[in-house]
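Please read the structure below before turning to the comments.
Note that this complex is displayed minus one protein chain, with the remaining chains in position.
This part shows chain A:
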């Protein structure tokens, strides 16, 4: 499955773009997406942490994607 993701903050710099498509092969869970991204972009794994949001809500590794969601990579937040 190919999913489109949005990237913010330091993630945008790691991917060198704010939007990208990721081919997850036959996999479709958030955990698989993270694994795929970390293989392609090893710097992602060196962050303090990062989360994935699906349709504007934080999503755990077990959440399964169907492909039409708005997916965002959320590096450690630092507002305020």
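In the analysis below, contacts are C-beta pairs under 8 Å (C-beta built on N, C-alpha and C of every residue); 3 or more make two chains touch, one makes a residue touch a chain; residues count from 1.
Rule of thumb we're sticking to: contacts and distances are computed from a predicted model.
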Just to verify: the chain that's not displayed, which of "Phenylacetate-CoA oxygenase subunit PaaC", "NADH-quinone oxidoreductase subunit K", "Carbohydrate ABC transporter permease" or "Molybdopterin synthase catalytic subunit" does UniProt list as its protein name?
"Molybdopterin synthase catalytic subunit"
By the contact criterion defined above, which parts of chain A meet the unshown chain? Give residue numbers in ascending order.
6, 8-10, 13, 46-48, 53, 56-58, 72, 74-80
